[in-house]
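All protein chains but one are shown at their positions in the complex.
Chain lettering (A, B and C) follows the sequence in which the chains are written, and residue indices restart at 1 in each chain.
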Amino acid sequence: MSKITTTTRLLLRPLTTRPIIPSTPRHFTTTLPKMSPSTLPTPASCYADFCLIPIGTPTPSVAKEVASVQSLIRDSGIKHTMHSAGTTLEGSWDDVFRVIGQAHSLVHQSGIVRVQTSLRVGTRTDKKQTAEEKVKRVEDILAAGQQ
Amino acid sequence: MSKITTTTRLLLRPLTTRPIIPSTPRHFTTTLPKMSPSTLPTPASCYADFCLIPIGTPTPSVAKEVASVQSLIRDSGIKHTMHSAGTTLEGSWDDVFRVIGQAHSLVHQSGIVRVQTSLRVGTRTDKKQTAEEKVKRVEDILAAGQQ
Amino acid sequence: MSKITTTTRLLLRPLTTRPIIPSTPRHFTTTLPKMSPSTLPTPASCYADFCLIPIGTPTPSVAKEVASVQSLIRDSGIKHTMHSAGTTLEGSWDDVFRVIGQAHSLVHQSGIVRVQTSLRVGTRTDKKQTAEEKVKRVEDILAAGQQ
Partner (left out) sequence: MSKITTTTRLLLRPLTTRPIIPSTPRHFTTTLPKMSPSTLPTPASCYADFCLIPIGTPTPSVAKEVASVQSLIRDSGIKHTMHSAGTTLEGSWDDVFRVIGQAHSLVHQSGIVRVQTSLRVGTRTDKKQTAEEKVKRVEDILAAGQQ
């Protein structure tokens, strides 16, 4: 899975002074490659589940702000699923985090001076798996166990 | 509290067709402004506390990956503080999320096919407050209570 | 982090020396009440959205572990909703966190030595609102805006 050639790997200053063991199982290097941050890309795809909270609102209800953010996301064209505890986005890293940043700006523009978002974001390089497929995979295992 | 002037507010297409009630307490609009996502900026500054987890690693220790990510962050020039449960970054929204995305890419390049990050990110428009100031503010309140 | 000596701790006075102003708007006290932790109850109800990650698994797929945890939750009788980025539980604080703790134990028992969970948990005292009602409330606001 590693995209690093042996040549490149040798050119990188290792994090530890221990020699790189060539027979590391499953192509894990004993040290991670070091590259200049400016050349590293952000992931081409990710999923991010987030929950945005306006702080210092006059009432405890934040449904209006959530609706506004949902509207922004819908207009962005990014694949999204709202659930009771957040919204899951699927798209490129840059698109996903641009729209979440814009969501903060949108809520600030309505007069709320402080916004906090809790999120979990995942990336994988071995396969593409949609949100639906992830849920179905677990449900299939559960169903098989009940036979 | 609202930074939106009446003039600006009228130019924004409201989310609902209900009229904006001018006597809303503390100048919160009854609906949030709607703008095209392409024109909304991401926040100029934010803090983000994140914890990156490589999934499917041969051993339960992830210190090497964490060290590699720390090295990436240090090289990025973004202000950062490592603690036992994550790392806090302070910078522009775009800079902060670019480097976290690059951290995912870096770990993927070492052969780990799946990476998940848990994070909380905050933005505020009323004042600048560094990480140190936030901690000091709480400690001051605690100290005052002990006099 | 704590700089408090045992002696100082015993001398703790209230957080501020200012008197509680009775006319504080909306019943906010200027200082928070201080009670012995042993007498404070945990919340009678909460919702918690969590995502459990086994660390150090031989493969990047964690669907089997997620299925096992789903099975545990189902057997617990706690109201739950699985989505692509986690599972939302609704119940008393103690019940919800007992089952999440048991989920960690369950995964450990299968031989995985390290487990991390990312979660967001909310409590409110003004009203009961189910997961379905929260989503519907936002959808209603969105629908109203499209008329």
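Assorted remarks:
Everything that follows uses one rule, which is that a contact is a pair of C-beta atoms (placed from the backbone, for glycine too) under 8 Å apart; a residue touches a chain by one contact, two chains touch by 3 or more.
Just so it is clear, the structure is predicted and the values come from calculations on it, not from any experiment.
Although one chain is not displayed, its contacts with chain B can still be listed: residues 47, 49, 51, 60, 63-64, 66-67, 70-71, 81-86, 88, 118, 120, 122, 124, 126, 130-132, 134-135, 137-138, 141-142, 145. In the full complex, chain A contacts the hidden chain through residues 13-17, 31, 34, 51, 53-62, 112-114, 116, 118, 141-142, 144-145, 147. On the side of chain C, touch with the chain left out of the figure occurs at residues 1-2, 4, 9, 12, 15, 25-29, 31-37, 40-43, 46, 57-58, 64-65, 67-68, 71-72, 75-76, 93-94, 97-99, 101-102, 104-126.
Operating definition for what follows: only the chains that are shown with their structure count from here on.
Counting partners per residue, chain A has 64, 67, 71, 118, 120, 122, 124, 126 as the residues that reach two or more other chains.
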